[in-house]
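Have a look at this one before I ask anything.
Just one protein chain is left out here, and the rest sit where they should.
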Amino acid sequence: MADTAAKSLGRVLARQGILIAFVIFMLGFALWNPRFIAVDNVFGVVRSSAILGIMALGVTFVVIGGNLDLSVGSMLSFSAIVVLDLHENPAFGPALAIPAMFAMTLCLGAINGYLIGYLRLNSLIVTLGMLSAIHGLTLTYSGGQNMDIANQGATWFGVFGRGSALGIPIPVLLFAGLAALLGILLARTPFGRKVYAVGGNGTAATFSGIPRARVVFLTYLISAFCVATAGLIQASRTMGAQNTVGQGMELEVLAAVILGGASLLGGSGTVFKTVIGVLILGFIQNGLLLAGLQFYVQFVVTWIIIILAVWLDIATKRGKLWSPIA
Amino acid sequence: AQSVTIGITQNNVGVDSYQTTYEQAFIAAAEQNPDVEVVVLDAGGDVARQIAQIQDLVQQQVDAMIIWPTNGQAVIPAVRQAHQAGIPVIVTNSNIAEEGFDFVRSFSGPDNVTQGARAAEIMCDRFKAQGIEDEARVVQITGQPGYTTAIERASGFEERLPEVCPNVTLVESQPGNWNREEAQRVMEAFLVKYDDIDGVYSGDDNMGVGALNAALAAGRAADITFVGATNFAVGYDAMERGEYWGSIYQSPVDDAEAALQTALDVLAGEDVPFLNYFDTPKITQENMTEFDRPVF
Amino acid sequence: MTDQKPALRLEGIVKTFPGVRALDGVSFSVMPGEVHALMGENGAGKSTLMKVLGGIYQPDEGRIFIAERETVMRGPLEAKARGVMFIHQELSLAEELSVAENIYLGELPRKSFGRVDWATLYARTDAILQKLKVGFNARTRVGELSIANQQMVEIARALTVDAKAVIFDEPTASLTDAEKVVLFDVIADLKAHGVGIIYISHRMEEIFRITDRISVLRDGQYRGTLETAATNEEEITRMMIGRDLDLGRNVAPTKPGPVALRVEGLSCGRLFNDVTFELREGEVLGFYGLVGAGRTEIAETLFGLRTPSAGRIFLKGEEVTLSSPIEAIARGISLVPESRKEQGLVLGMNCKDNITLPQVDDMTAGPFVSDGAEISIYDQYRDRLSIKSPSWRTQVGNLSGGNQQKIVIGKWLSMRPEVLIVDEPTRGIDVGSKSEIHNLLRDLAAQGFAVIVISSEMPEVLHVSDRILAMYQGRIMREFTAAEVTEDSLIQAISGLTGDAA
Partner (left out) sequence: MNNPTLKNLARNGAIWGFIALQLVFFELAGRYWSLSDSAFMDLDSMLLLLKQSAPIGIIAIGMTVVMINGNIDLSVGAIYALAGIVMLDSLGWPFMAAMGDAAIPLAWLFALLTGCLLGLINGLIVWKTGVDAFIVTLGAMLGYRGLVFVYNGEQPTYNLNWAMVDIAEADILGLQVPALVLLGVALIVWLVMTRTVHGRNAYAIGDNREAAVNAGIRVGPHITINFVLIGFLAALSAVVFYSGSGSVNPNDGMLFELWAITAVVLGGTKLAGGKGSIIGTLGGVIAIQLLRRGLNHIGADSETVNLVIGTILIAVLFLDRQLNRKGAEELRL
């Protein structure tokens, strides 16, 4: 009896390997520097992870649906620049700038979704192309200039990035809220089930009467929506943006999603695990910074952690540490 | 005069407003002069692409070439090729390494080492005014690792600070990659880590404002002296609000016009000084009214 | 024969996978010049045993002897070097490479600097292909071949080395009769040269036609060996599934109701042409033909997966256009597809989620999926189809083939379709499960479903159908009723030999 209980505990632990790694990691850093788990710092990390995290939520849908989205970084730059520009435009102002920016970003997501979902083009290449094209679009839009809010005192726009409610920073609330919402969408609704089915076996999904193209299309819209939200926070937090704010984030986002245990082949992963993946990356960055290590040590550590985490994950699944490839 | 063609290969247009404004100013200045045609290229921050562009310009046999190096050393052999092809080369904004000086007619741009030094002086003067010059603790947020401008500004600052304020400690440096968001994140960590920060030096105002934002959010901005470089409009505005202390005034328009003029002077056979710095004065809350708000 | 040394002998082989003891102390041997059948239910461990023999898996315990010399085979290449050739159950080919490269995969003849010796390669390959009397040559790209011809390429591998033993794991699953004859000739030839042959198949008529002895596995355990000549289907079946099987002939014909589906002059490019038929409620309509006759394509067209180039479809008298499975499903059509792994199942999802996939939109309480509703559907079809699965949580990929197939069938039955199309419903399925599925199809018709059964196995079509349509090269050659059909006339019809079809 005790034996089976221990076994099933073991199985649960094995499945939550990433969570355990996270806890151990936090404990280690906390022992090293108690400031690490000070409430301020934890909030600080979660807040600064919020942008990456919200993007990762959207990309989780895309990846579970069996595709990639490398365009989120340039899309973030785009949405931040656009919302700031419209904010400064007297015809818009903050109240109109935000919905207009969301609409424009969703259009970009729709292009991704159309090309990949309906035309069935390869997602890696399409989103790579979009990465470049959206960057060009952003530069054209901004004329290469930074966008800044001139009169920061006179706008309520800062609330998304700087405000807080009940003592919790708004970006953290948005991250948590979106994570909960999207988590439920993915885990509990028919749409979520369809995303798993399409990513797990697109052909079988089609044979089961699931509108594969539409599902893929929607995952890209969700991704774009998340990017727009992240862009809003980004713009609001810094009250200004460069054309390159999001550059390189696509791979960080992907790393977080993978670290959370989503398979690049599609069909597996959860929102909760992605959140853990995001937090691990955020706390590594913060912990190493607090430890006074150079930023590049963080690169090396991230490398090792990603590979170990994914390795352990698949090793528990196949029941063997070493791969059976001859 | 006979019409001349001048080629320029820039570092990375669009990465920030400075470089974009530079490009616009350069093209505008060239259009003013009916005898000048320009070929404007952008290396996108990639050395390999810049070297290719230099080679292309050599092949097109432009009359003179202006280079904004992505890497002050790697372009030297390509510059030599231009030199050997008889094309005068002018380096702009950030200089190439000394080995290349033989192949270059002139450098036109700001003196980044001096800028770093001046920033140290601004900071020190402020501490003295506050009477904390013997205990102040400073953190530094540097530009993109590996870029000449970032390196020179940091070294200028780090060398000059102990000379003027020997008892001020520079506790830590981290790069902010010319990126406001990253600078903000770095500053947040600094604020958690150090209870006592009296000054922040940032490699440019863009990052400086990121650091300021972090301090404002933590409610500690009033205790900190923020000094930056390359006064951006955001920095200027923050100074006006009294949140940001000082910076170095550097105009991309001056930068671009100086480069073009230097090239024209060289082509006209004039005697041009090798180091052709344009002035980049200190700007602080105290003297800011003497300067126009930057356009970028 | 008994005084000879066995070509191959296995002793006490044990192999476990996480949670499964796939082989539990299996011992068995094959004599030179013997065709030895290996039989057992789906998941009994046949393929696993053969993979151990072929060096693909390492046994946890047990010993392997080749010509009575103990051998350890660390990899497939080593097995090949010791004279054990393995023809796999699943097609195992690289489509972009040529036939020759595929046949000699892993041991391309070399010249200096690791260069491929093309001349030798093509010469050897052509020699083998000649023996197999196939219509393609060594340089053909494998991707261009039909499934049956690809299977022949797989079989050609058996002839590349001087084998002591050759393993055929369900080689006939997608062969036409003509190719089967060639295969059996090849086997006879190998046998004459003293090669020991292990032959795995679920098809009794083949077993009785070519094998000398039969060994049976059940739940990973060795159950014994029978002389083919001295046994019968019942005995083998009893050994395999541990009980008697009721293999009764077609249940009494049901009373057909009104026309559920009518197809008029349906064509789709070169795939099929001018197909016209009627399907009534309470009727099972069989489609019989050779592989490539176009039956699957008709089913796919009726399911909205292909655009017909001509023709009309009527459901309950109303003309419909079906441009996607969504529409087909909405109109009460269900398709149990040909390939359960590719088309039928999301292997990484659990049993319950797979079964309810087409109707997940209806499985809701408020906006959320209701586990309760789903589990009750799962439970219902688990009982009805006697699906053997530890729980609804089990990933479908971990079930045995037969149970996977039942999940697919359950998935479409739970849609309560008006027209149910099943394509090769029992491919690779053991006798026990097969008869369960046949009974089920008959039951469905009795309940008033209209059922189309597509199959390449004659006994199956004969067993379940009320009427049979014989297809040849995309055309319906002839229609038979259950009463009039004979094996001979059916074979003639699907071979295009019917003088009286027109």
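Letters A, B and C mark the chains as written, and numbering starts fresh at 1 in each.
To be clear about the criterion, a residue touches a chain if its C-beta (ideal position, glycine included) is under 8 Å from a C-beta of that chain, and two chains touch if they have at least 3 such contacts.
This one's a predicted model, so the numbers in the text were calculated from it and none came from an experiment.
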Tell me the shown chains the invisible chain touches, ordered by label.
-> A, B, C
For the chain that's not shown, point to the residue among C:5, C:209 or C:270 touching it.
-> C:270
Check each of A:39, A:91, A:154 or A:304 against the chain that is not shown and name the one that touches it.
-> A:304
If the hidden chain were put back, which of A:37, A:264 or A:291 would touch it?
-> A:264
Out of A:44, A:109, A:183 or A:202, point to the residue that touches the absent chain in the complete complex.
-> A:202
In the whole complex, of B:51, B:168, B:192 or B:214, the residue touching the missing chain would be B:51
In the whole complex, what residues of subunit A lie against the chain that is missing from view?
-> 115, 119-122, 124-126, 128-137, 139-140, 144, 202-203, 206, 212, 248, 251, 254-255, 258, 264-265, 294-300, 302-304, 306-307, 310-311, 314-315, 318, 322-326
Identify the residues of subunit B touching the omitted chain, counting contacts across the whole complex.
-> 5, 13-14, 37-42, 44-49, 51-53, 55-56, 59-61, 70-78, 80-81, 97, 99, 142, 144-147, 150-151, 175
Logged for subunit C, residues touching the omitted partner chain are 54-56, 75-80, 86, 88, 90, 92-97, 101-102, 105-108, 110, 113-116, 268-271, 300, 304-307, 309, 324
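FYI, only the chains that are shown with their structure count from here on.
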Under the touch definition above, the chains in contact with both subunit A and subunit B are none
Averaging the CA atoms per chain, pick out the one whose centre lands closest to the mean of every protein CA shown.
-> A
Chain-centre distance (mean CA atoms) for subunit A and subunit B, in whole Å, is 33
Would you give the residues of subunit A that are in contact with at least 2 other chains, written as numbers and ranges?
-> none
Footprint of subunit C on subunit A - complex, ascending = 184, 188-190, 192-194, 196-197, 200-201, 203-211, 267-268, 318-319, 326
Residues of subunit C that touch subunit A when the two form their complex | 17-18, 75-76, 303, 305, 324-326, 328-329, 335, 337, 342-349, 353, 357-358, 360-361, 363-364, 367-369, 411
Any idea which subunit A residues touch subunit B in the complex?
-> 35, 38, 40-41, 44, 48, 51, 139, 143-146, 148, 150, 152-153, 162, 234, 237-245, 285-286, 289-290, 292, 295
